[in-house]
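Since the structure comes first, as structure tokens, the remarks are kept for the end.
Excluded from the complex is one protein chain; the other protein chains are retained at their positions.
A, B and C are the chain letters, set down in written order, and residue numbers restart from 1 in every chain.
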Amino acid sequence: MSERAVLDDAIYGSLAEFESADDLLAAVKAAREAGFRRMEAYTPHPIERVSHELGHKNHLPLVVLIGGALGAGSGFALQYYTSVISYPVRVGGKPLNSWPAFIIVVFEMTILFAAVAAVLGMFALNKLPQPYHPVFNASIFELASRNRYFLLIEARDPAFDPITTPAMLRDLTELQVVDVPS
Amino acid sequence: MSSIESQHPDGKVQRREFLRLMGASLTLGGLGACTRQPEERIFASARSPESRIPGKPLFFATAMTMTGGAQPILVESHMGRPTKIEGNSMHPGGFSATTAPVQAAVLGLYDPDRSRVVKRAGRISTWPAFLGALREALDGLDDAGTGLRILTETVLSPTLADQLWSLLGDKPGAVWHQYEPVNRSMARAGSEIAFGEDVQVLPRFERAEVVLSIDADFMTTGPASVRLARDFAARRRVRAEGEELCRLYSIESAPSPTGSLADHRLPLSPARIEAIVRVIARAVGVELEAPEIDSLPVQQRNMVQALVDDLKAKRGRGVVLAGEQQSPAVQALAHAMNDALGNNGATVDYYDPIEMEPIDQVESLRQLAQDMQAGEVQALVILGGNPAYTAPADLNFPEHMAQVPFCAHLSLLEDETSRRCGWHVPEAHFLESWSDTTIYDGAASAVQPMIAPLYEGRSSHEIVAAMAGFVGKSSYEIVRAFWKREAFTDDFESYWEASLHNGWLADTAFDPRPVTLNSSLAEGLAEGPVVPPGGEIEVILRPDPMVWDGRFSNNGWLQELPNPITTLTWDNAALIGPATARRLGIETEDLVQLACGERMVEAAVLVVPGHADDCVTLHLGYGRTSAGEVGSGLGCNAYQLVTAGSAWSAVGRLTPTGRRYPLARTQLHHSMEGRDIVRSANVHELSDQEHGHHEGPAHTLLAPPEKNDGPAWAMVFDLSTCMGCNACIIGCQSENNISIVGKDEVMRNREMHWIRVDSYFEGDESSPEILHQPVPCMHCEDAPCEVVCPVGATVHSAEGLNDMVYNRCVGTRYCEANCPYKVRRFNFYLYADYETPSLKMMRNPDVTVRSRGVMEKCTYCVQRINEARIHAKKEGREILEGEVVTACQSVCPSSAIEFGDLNDPDSKVSRLRMLPQHYSLLEELGVRPRTTYLSRVTDRNPDVSRS
Amino acid sequence: MSQVFPPIVNTISRVSILGAGFLIGGAVWLVASIFQSPYVSREGVTRPQPVAFSHKTHVGALGLDCRYCHSFVEESATAGLPSTKTCMACHSQILAKSPLLEPVRDSYDDDLPIAWTRVHDLPDFVRFDHSIHVNQGVGCSSCHGRVDRMPLMAQGSNLQMDWCVRCHRQPELALRSQSEVFDISWQPGPDQEQRGRALMSENSIRTKPLTDCSICHQ
Partner (left out) sequence: MSVKDQAGTEPPREPILAPGHDLVSITDKISSLVLARGASRGWFVGVAVCLALVTLLMVSLAYLLLRGVGIWGLNNQVAWGFAIINFVWWIGIGHAGTLISAILLLLKQHWRTSINRFAEAMTIFAVMCAGIFPLIHVGRPWLAYWLLPYPNTMGLWPQFRSPLVWDVFAVSTYATVSALFWYVGLVPDLATLRDKAVGRPLKMIYGFLSMGWRGATHHWDRYETAYLLLAGIATPLVISVHSVIAFDFSVSVIPGWHTTIFPPYFVAGAVFSGFAMVLTIAIPVRAIYGLGDFITMRHIDNMAKVMLGTGLIVAYGYLMEIFIAWYGGNEYEVFMVKNRMLGPYAPAYWSLILCNVAIPQLLWSPKIRRNVRLLLAIALIVNVGMWLERFIIVVTSLHRDYLPANWNMYVPTFWDWATYGGTIGLFVLLLFLFVRFMPVISIFEMRTLVEPPHDEGADHTGLEQTEVEP
């Protein structure tokens, strides 16, 4: 893909490879101090410290809460409408609105909606599916799903400079730093 | 099993089922099940008949001839198709109730196996051809008609008798024989010993206070059974404090419905019965040589003494009845006892026999067989009956038939006899033909067709007329002509119309006649049978309660109808007492060989508590070889043991074969396990706490059932009068299009009957108390089945019915699992027959025919309720008490079933529910059944110590 | 080289996810509408008949009363079809020679019924009784529609359960006085609701049992 990088010599960003999580963390700290904001770290497994450093907001719990509430509401509404309003029938001498019997379905609907909200929310907020992403253009990135840690500083970052930024990163890692063609 | 195939899917149906399913799965996984319907054709008659409104059923009066007497009936006819039979209460000798065989008659009419064409030597022929052959045969005889024999069953039709007599008039050489296996020979002989003449008995229970039944199942068998059941039941109901009951003592071998109602029941083998009857007779004052009561075994002595005292104490208010199959001696002694106790004329009436020509039928058949063997019979015309199968084995009747040059048989099905006759003529079913008949009290009754003969059916009248040379005369003309001549009236037309409308011919009933006891009765008595030595056993032969002498073998309803008490279906079995079974080391379903001399049968054993020891009961009517698809090859042929000398009992050896034979019973467990299921109490203990009446559980958190402003339907069974005859089951079956499933499925416990009659044995197994409990859907207020149905296919109606919606049911069977009474029935296969045209005609158009995979159950005959509601609404009123009569209720001979509106405080059910003996089954579950019970009330003699 | 896909794939994948959702929704909607469509319910669909009998002519133009032909509608569950005799009452004079009526004359002559095709056909597990509806003030046109405008008989309504039940829940919307039952052109007036209520109390019609399953399924 490097050809493509050459064709439109735009650069997506600069990608640095690290040996360990600690190195990565150090690099992130350094980069932030250097005033970089548009950057992203890639790791083969979750590392909370890094995300702390990068400082994200996470709205997922709210999404899930809404999902659950929606489930519960619709669950009861469905049962109330069908057995009290739509076609009321005497069943086993029970009241039309046998709410104790309705609890179970309400519960299950809550769970279902919450779970679906959690998963869809997670993918949506992560903007997945996204099979194509410029970072994949860097061949070393294959290791991101194996044992290497990466830090990407985007070219869009105002502080980004095609010469100095990679240089700074090179100081932070003994492994290689590459340009990611867009 | 063939019987299933005839009623139930064969290859074709499965293929169709398959195609439908494939279609279904194609259209979005089964949405096909509710796609468009096929186009339907409708036909408007070209010239519409008067007085018939399409869609409204009509009722016609007629009568069904059964052994020894006819039953007056009303036939419900939908658009010209007879679909249901009810009793004819307009008839002076009739009631709304009927017996099981009468209910099943519609199926007999539509039986797909009925023979459809005249056959000559098994080849299809024609009616004219037969007439030609008949004429030829008769011309071959001399003018006296010597060598012409006519064999009929017991003739009860005045017209037919008249035809025969006039025929014999021109042909003095001809002979008219009568034979059917279940006949009055014993009773005749008995009354001739007692009175020197042939009379028949009619007890008057309304005036009786004590009854001794000597093996007499008077409530379910015999021409007057319905009348007697009604009368006796009326004397067994307690509706107020201090009412006295008519006490019943019963001495019998095999437990019978009547016996099961007895306050004191003594099971004895026939020989012992005859012995003890002599003792009793002597004790009540009949002069004869017999031992003292004290000579009896202790367990009998106590009861017999009490019985004798009772009979004596209630002179002129008692009845002694002997069963039709008891020996002449016992019959005579019964008459003698009634005479000695001053019951004659008071509680026992005597009539002339109602047969047109009372003769000793066995003798008559023996004569015929003998003549056939001697080659004196040139032409034999058999009108109905099936002698080749039912004749006593020792007459070798079938073989002798081969010697007759011209042999013709008129019958509904091509049976054993037809196959041995040169000519077979299909008989017109009684619902298809004109005739007349006689009921138990001698009243002549009209038999009129409900439908034109489905096939080329002919009646006896036509054939006899043809023999007399009047070819082509219709039964109608013949019968009408006869009555025009006989009727003692000048305005015949109106008389005739009235007779047809009401179903009976006025002023033909007999009046009671006086009788005088033969003073030297004792001499007339033959020596009683002796108890056979060890190793031998008394074999009791009896007509089957359902298929009778075999005439109903091909009737699936009767085959699948559980026998009273044993609940046996689709077979006959060697009924035997527990003690004897243990002694012989055999148990239920063991196959044993019964050998009387060189004649023997193999039968499956069925151990019945309460059956007498040292004897075995075997029912006739099975082991048919050509009964039809349904009836052939079931059970064993007990006629092998019947001899001309002794029709009802034999002495033989019982030897286990070591093989087993599965029996299909609808109830396998007959003990109540100490549970409060059938309550019974002595009439004097009724007001006790324990039987105080219950209104649901004492304290409950449940809200009282909501009251609606319409009716609230409820049903009450009186267990004091339910004798377990099972007529209700078949009445329900006929009303509600209930399928039969066949022996295999019954063995898998998949019978479909909506109401069942449970029978329980309580106490000492040798002579237990036998209790019956009819159990239909209880229509619980708080029905457990409704709550668990996921699709709402069973829900509650405003009038308190537990509705079952077949077309909504997906078949989870949860309702069935959760029903504490297990009254729901599931269509595990496609049981209903959607193929056979004749069976389609039989169906009640007001009741949905259930398909495979749906649940069904008692609906309280909702179609009748709806009909009544519509009728009432049109007249702008509410439904009246007694306007809705369920099928089971109307058929019940002892009127043990009441149905009505709980919201009407004066309705029968409301009042019954206030009685002290009222209770509901499994009350403690708090499901509030709408169907409830009155405990069995008995009237035990305090002098008899309960053993 | 870890890049597997070209950029466009992102769009494709996201669109396809949404698309799947729409597809499923569409399918459900399609099925639903098919089952309400006349294709299934046959509402307003005519059927080929052996004789081109026109209710428009007989009811609309000539103004025959429904009961002249459907004579059992007041007593019986089935309204009843006219016997050929009824047709011939007039058509022995009128159009006596018309080729259109050939089948009718044949039927009359050789006493064979005419095989009409059923237009209002309920499933076998439903029981409908004409007499009670007519007697309680449900008019013919309420279910059969304006037959006086139908040259060939067409199904007047979809005859689906929820349609039946709607009226069983609120009879007041359909009830008429006895005199109007056979009036084919009857239309509910503005005061229909209270008129209907009046009729209900008059005939003591209780709606509670009317939605019981066993009222129609027995």
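Just so we're on the same page, a contact is a pair of C-beta atoms (placed from the backbone, for glycine too) under 8 Å apart; a residue touches a chain by one contact, two chains touch by 3 or more.
Note that this is a predicted model, so its numbers are computed, not measured.
> Can you list the shown chains that the hidden chain touches?
A, B, C
> Tell me which of A:64, A:153 or A:169 is the one touching the absent chain.
A:64
> For the chain that's not shown, point to the residue among A:11, A:27 or A:114 touching it.
Only one of A:11, A:27 or A:114 touches the chain omitted from view, namely A:114.
> Against the chain that's been left off, what residues of chain A make contact? List them.
Touching the missing chain: residues 20-22, 40-51, 54, 56, 58, 60-61, 64, 78-79, 82-83, 86-87, 91-92, 94, 98, 101-102, 104-105, 107-109, 111-112, 114-116, 118-119, 121-123, 125-126, 128-133, 135-136, 141-147.
> Tell me where the left-out chain touches chain B, residue by residue.
14, 17-18, 21, 24-25, 29-33, 667-675, 677, 745, 748-751, 756, 758-760, 773, 775, 784, 787-792, 795, 808-814, 816-818, 820-822, 824-830, 852-855, 921-922, 925, 927
> Residues of chain C in contact with the chain that isn't shown?
Against the left-out chain, chain C lists 2, 4-5, 10, 13, 32, 35-36, 41, 158, 160-162, 165.
Rule of thumb we're sticking to: only the chains that are shown with their structure count from here on.
> Using the stated contact rule, I'd like to know whether A-B or B-C comes out ahead in C-beta pair count.
Pair with the higher count of C-beta contacts: B-C.
> Give, as an integer number of Å, the spacing between the C-alpha centres of chain C and chain A.
58
> Taking each chain's centre as its mean C-alpha position, how far apart are chain A and chain B in Å?
81
> Averaged over CA atoms, how far is the centre of chain B from the centre of chain C? Could you give it in whole Å?
Centre separation, chain B to chain C: 47 Å.
> Give me the residues of chain C that touch two or more other chains.
213
> Mark out which residues of chain B touch at least two other chains, giving numbers and ranges.
795, 797-798
> Along chain C, where are the residues that touch chain B in the complex?
31, 35, 39-40, 42, 47, 72, 75-78, 80-85, 107-108, 111-118, 121, 123-127, 129, 131-132, 135-136, 203, 206, 208-209, 212-215, 217-218
> Within their complex, state which residues of chain B touch chain A.
Interface residues on chain B, with respect to chain A: 702-703, 705-706, 781-787, 789, 792, 795-798, 928.
> Which chain C residues qualify as touching chain A in the complex?
Residue list for chain C touching chain A: 1-10, 13-14, 17, 165, 211, 213.
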